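Of the protein chains in this complex, all but one are displayed in their positions.
Chain nomenclature is as follows: A, B, C and D, assigned in order of appearance, with residue numbering initiated at 1 for each chain independently.
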Amino acid sequence: MSVKHTLAPFSAWLQAFSKPFTLPDRHGYREGADRYRGWHINDTKTCIGCGSCAEICQNVAIDMVPVDDPVTGDSGLRPRVDYGRCCWCALCVDVCPSGSLGMSNEYIWVEADADAFRYIPGVDPKPWDSAEKGWRQEEGFDLVDHQRVPMPMLDPAERTRTWAEVVVGYSREEARREASRCVECGLCVAACPAHMHIPDYIAAIRDGDDIAALNIIYDNNAMPEMCGKVCTRRCEGVCSIGVQGEPLAIRWLKRYVTEQFDDLSDVVHAEVERVGEGKKIAIVGGGPSGVTVAYYLAIRGFDVTIYEALPQLGGATFFGIPKYRFPMPSLEKQVKLLTDSGVTIVTNHRVEKDEMRQLLRDHDAVFIGTGLMKPYGLRAPGEDLPGVMYALDMLRDHHIGKTIDVGKKVVVVGGGNVAIDASRVSLRLGAEVTIAYRRRKVDMPADEEEIEDAEAEGIKIVTQAIPLRVEQADGGRLDFIWGPAEMIQEEEGRRPRPKLIEGVENHMIVDRVIVAIGQGAEHSWMPEEIAEKIADKRGWITVDENGMTAYDGIFAGGDLVNSTADAISAIADGLRAVVGIQKYVGVLPASEDEGDEPVAIAT
Amino acid sequence: MEFQSVRDILDFAITKEQEAHDMYADLAGKVERPELQKTFREFAQMELGHRARLEKIKAGELPGFTDEAVENLKLSDFLLDVTPRPSMGYQDVILFAMKAEKRAHDLYVGLGKATQDARLRQVFKGLAQEELKHKHFFETEYDEFILEGN
Amino acid sequence: MPLGVKIAWSLVGVLVAIAYGLVIAGIIRKVMARIQGRIGPPVWQQFIDLGKVIFQRTATRHGWMFYLAPIFRAGGGIGLYLLVPVVIGVPALSNFSFDGDLLLVMYFIFFGSLGMALGAADSGHPHSPIGISRGLSQMTAYELPFALAMVAMAAEVHSFSIHDIIMVQQGGILHWNILTNPLAAIAAFIAFLGMNMYAPFNIVGAPQEIPVGPPTEYNSVFLSLMMSGRAILAVAKIVLYMDLFLGGAHSILEAFVKTFIIYFWSVFVGAVFPRFRTEQAVRFFLGWPTVAGIAGVLLVLIR
Amino acid sequence: MTTETSELRRRVQLWFGPQHPGITGNMSVQAWLEGDTLTAGVTHVGYLHRGFEKLMERRRFIQSFPIVCRICVPEPDTNEYLLAAGLDELSGLAAEVPQRGRWIRTLVLEMSRLQMNLMTLGGHIGAMAMGAAPNWLIALRDLVLDRFEELTGGRIYHMFITYGGVRRDLPEGFAERMEANFRTIEEKLPLVDNVIFDSSVFRKRAIGVGVVPEEWVDEMSLSGPIVRAMGIPRDVRKDFPYEKYPELDFEVVTTTGSDIYARAWIRRQEIAQSMDLIRQIFRKMPEGPYCAKLPNMLTWTIPPGQTYVRAEATRGEMGYYVVTDGSDKIRRVHVRAPSYVHGVALLERMIPGTNIADLAPLMVSLQVCPPEMER
Partner (left out) sequence: MDTKPQSTLPVLVEPPRGAEPHAPLGRGYFLGETRRQQPLPMRESLAKIKNWFRANSLWVMAYGTGCGGIELRPLTTARFDFERFGMAMRPTARQSNVLIISGYLAVKSLKRVIRAYEQMPSPKWVVGLGSCTINGGMYWDSYNTINRLDLYLPVDIYIAGCMPRPEALLAGFGELMAMIKRGEANGWNHYLENFDWYKENQKKVINDWNMPDYNW
């Protein structure tokens, strides 16, 4: 025990005369650090309710609960955090696809009641709702992949010289990589009119099980290859990854799966009971809705016959969609599956009034899916001049193999998908094409992607151009005269209407004027007593929640019914009718839902 | 034609509405398609409604014509005239109705110009406005549903 | 002064002494907190603790010896206090000093611990007997230098009366025993470290080893008795030291200052050292402090 | 039960823990006494068992990160790093971890070592009932925790190192604030030295007490400060360099004695070493991204494989044996925790002959971390 070692410890008394370490505030409260992980905050306006936070939370601390005032277009759910589970790892914040979730730097919460530590950030008001500081998402650390695997496409210059498909399609590797971006939120399922099981088949693709993926797809889509190529893909519009990055290429993934198999009959095995043996169903119109009804009833053992006026099934997807988007073999593949499933197909056969009456007598139910086949006229002076043609007619003639002469220069009137298709077909037939559209480019009903492709291929788009009249010009050509329009917004939320600016007339000398302004129903084949009951003034047909019209035993679907003019809605109508028909013929209890397989329709 | 009073004018207008109704009712019997028959009957009913409105104004139950601005899409200005046929389609039906309303509107505008009495002119202006409103109804229908892709 | 009045005054003195003991403990807690870099509890915290403990319900049942132990403890403290005069000339605080009280004092210092030993052993908790055995070993060890210092004092004045010892030291600081017989004082003050249970000699209640030693099982009123017993024992001991070595006190203020200094001495050492093991502590006391005590006695005898 | 132990059990039996201030956590030691000497001791664990290795088998890779840091409460970062390193290696992401990410990982590991050592050093003397030094040292450790809070958003559980790098970049002015904290720490450390290494009582209590014989090192696979206190320079940072340690300039601290004092001395030196390393890291750290581009964490799968990764925790060699099977979850994890060796096997072997008062200092100096033993 040396003197040094006895005396040295007494230097500790120096501390008694210096400042204590104790924090001065009586309650020891300090503001949390700038990126402290404290209580959750959520911007409910930008939150889309995708549930990725709940998915990544390893403690199951986050539940998605319905809130009173959801913003339209999301799931209507918001995360509720249970601080009896949370571990403040902030993975939920980092994964949040919309970037709405954050954490404040507040950290004191004391309660006597264990059940009080549960709240919906942003909905239940809390003192820290407006906290500026705290843990937020940061560039450079993403738990989800925001970048889409690029889709290989033909070069625009290349495309116009050939009818080959523009989109090349993913390879297996690319598809698996793209599929692994999915966060499985399921917002797409709600957005898809047919409520396809999108996350499920994407998961199957990711796991490399293409057969399973195809079967999941066939759960509620009988024309998936068509959808994989030309769907309007509302699913991608709501995709949660798309909020901060590029949405998942759901359509291309579906396309990838369907392209993997040359003969679907070997692969698709629907596991359903054949409840419909002995029941006969007639389907008028072989478009997507009709095909859907036919397929799902046929696999249930119904005796199904499709009557189609054109030489091929497919309806608008056959005669309307050009082959560089939807090649013939793809369609034939799907029709073959239909045949293999036992559907009788009668093509080149137009049902007329008496036959329709006969069909009703012979069958347990009849489904009408004739679509909107009659183009609306231009109704401008000169519309009956030779050289003015209708896009629908032209596309149909082209697809059934007729030769079409479009001359050197073409103007297409209209801005829908039909107009774009007609333009691109004309382009490939060797013409120089201009699109004249009454409204602005943003108002065009055609797919944005289509418009971009068309422009890339060299199609000019003239907007706010109101066709006034068509006159005969020299050399058998036509003088297309149009006036400029101004856009007026009459009601909030509706698309603005064009209004002619009088006094100005523009001329365009062309060989052909192709009209694609719109199309309506054509019911001349329908017996009056039926039309009287089911059709409204515009020719549209109203159906109930089972897809049945006001006429007992007649079901309807497709463009006739839903007016959205896209294939997936038609398929959804078909699915609804499948359930409805089964209930109608008594093989399915009327009150109960069928369950989720294979026809799942959310009410 | 001479109009002495507001009453006269309204009586005239009521007659006009009645005529329109009769015409639509007549057409409803002539077209082939049942759904368009319904459409014409609907239009006829609409004209009856207009007539009832004018009668109420005449009886003083309604204050008069509102002065709200109505947008003129001018669709009827450059589109073709339509002759009613039994096989006409919905596009033509709307177009026909639109043109009919435009004609009525033009009539009141013309009458208004020919009238010296400022008060009566006001009434004609109001009636023209009414017809413009009806026309606008059809024009929006045309714009929205017929020219869907354009 | 009639005996009755004196007894009454003494009882008041006991209460004051307990309060003083608590205050001084509170101050020490505060000082200890400061050296640890903390702010520390309020000075009156000991009173709150005592009050809280009194208002507790007990939930223990043991043999009757268990309940007697706190009484022994408090009794030892009070007995010791009543024997040592606090302030000379203030009748209320001069207590019952008599010839030979020094012997009784040494007994009373033992008394509480012995009672504790009996009671704590009855609690059945293994920490209690281990703590008691540690305490008694250490006590035996520090009693040796302490007793030697006492003997030196008694030999100096040829009396076993504390009052006599105080009287000898009157007349200035140079007459204080701490200066007249520094060796004995050193022995006594080292023993005081052991007596006061501060580091490095806090082996009885060592929480890291045998939490918290003998009083492990005590709570509620019994714990409060022990707390006040401990407070008054501490006061009695420092008053005794003041009387023996610092010449007693003539005013309350003087008593306050002197006792505080004595008490602080143990804290001064205790705050900066860790704890000895039991056998290290025993060996320590039997080492040079004992030698110093013997030297102190010899110093008196030689003189 | 052998005759010998049944003989022992007739002696006084004393339970240390689980509720006992002298035990370094929630575990207990059942001991038998003869006088003041423990003649035998049995460790009892299971008070903290949560089944982490099992829980990880049903969580996605990213979800395991919040779990592993709970394995050793006072020093979570080594666990995070090891899981990240193991998965990096198995998934092939290791090549993509950016340099800055690796530097920040090293920084976090050193900060973690620093704070742990500060606390343990206090524990050495705290276990001998000297209150002041632990108070100061834990207050100083808090300064490091403040920096952790600023860097990672959490005080104790950082959940900061992930595969591919780390979760955030350094905040503005981080190095300066760290330097200011270091100055405070360095200012106080001489005082700490005075009351610990220069204290006669501490020397009496610590020198020659709790000596671990050198033969036990390989027999029991000891590591960390226990081994370095015998003069064997064994340190994973040097022997199997990982992250940026090869680029840092440091020597393995060793001393001789192999007793409590020597181990405390090792920790004291490592505090200084950590501060030096952190200063070096700040000097050498390049700019750039801090994390590789991560795949979608909700669906990520790692091809089948297995690996053993190791790192130097403050307590010794920590290792993770990770097996993946191609799914999105870990197939098996085994955590090689130094405390298990030191706290169960070594401690039981050292108890006979130990004084009752020396058990707590012994446990601190072996740095027994119960949650790590139980996982």
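Going forward, a residue touches a chain if its C-beta (ideal position, glycine included) is under 8 Å from a C-beta of that chain, and two chains touch if they have at least 3 such contacts.
Values in this document were obtained by computation on a predicted structure and should not be read as measured data.
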item: Neighbouring shown chains of the undisplayed chain, as defined at the top; value: A, C, D
item: Per the touch definition above, residue among A:Thr46, A:Asn59, A:Ser265 or A:Asn546 touching the missing chain; value: A:Asn59
item: Contact partner of the left-out chain, one of A:Asp113, A:Asp354 or A:Glu492; value: A:Asp113
item: Omitted-chain contact residue, chosen from C:Ser10, C:Gln36, C:Ser228 or C:Thr278; value: C:Gln36
item: Sole residue of D:Leu14, D:Ile62 or D:Met119 that reaches the chain not shown, by the stated touch rule; value: D:Met119
item: Positions on chain C where the hidden chain makes contact; value: 29, 33, 36-42, 45, 48-49, 51-52, 55-61, 207, 211-212, 215-220, 223
item: Residues of chain A (touch criterion as defined above) contacting the omitted chain; value: 20-23, 26-30, 58-61, 82-88, 107-115, 117
item: Chain not shown, touching residues in chain D; value: 18-21, 25-26, 46-51, 54-55, 58, 66-67, 70, 73-74, 119, 134-136, 138-139, 141-142, 145, 155-157, 371
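Going forward, only the chains that are shown with their structure count from here on.
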item: Whole-Å gap separating chain B and chain C, where each centre is the average of the chain's CA atoms; value: 115
item: Euclidean distance of C-alpha centroids - chain C vs chain D, Å; value: 44
item: Shared-contact residues (touching 2 or more other chains) in chain D; value: 132, 135-136, 139, 195, 199-201, 204
item: Interfacial residue positions of chain A with respect to chain B in the complex; value: 374, 376-377, 379-381, 383, 413-416, 418-419, 437-438, 445, 466, 468-469, 483, 488, 490, 497-500, 502, 516-520, 523-524, 528-529, 531-532, 535-539, 565
item: Contacting residues of chain A [partner chain D, same complex]; value: 1-2, 4-6, 8-9, 11-12, 14-15, 21, 32-37, 52, 55-56, 58-59, 87-91, 94-95, 103, 135, 138, 140-145, 180-184, 203, 206
item: Chain D partner contacts - residues on chain C that touch it in the complex; value: 32, 35-38, 126, 130, 134, 199-200, 202-203, 206-211, 271-280
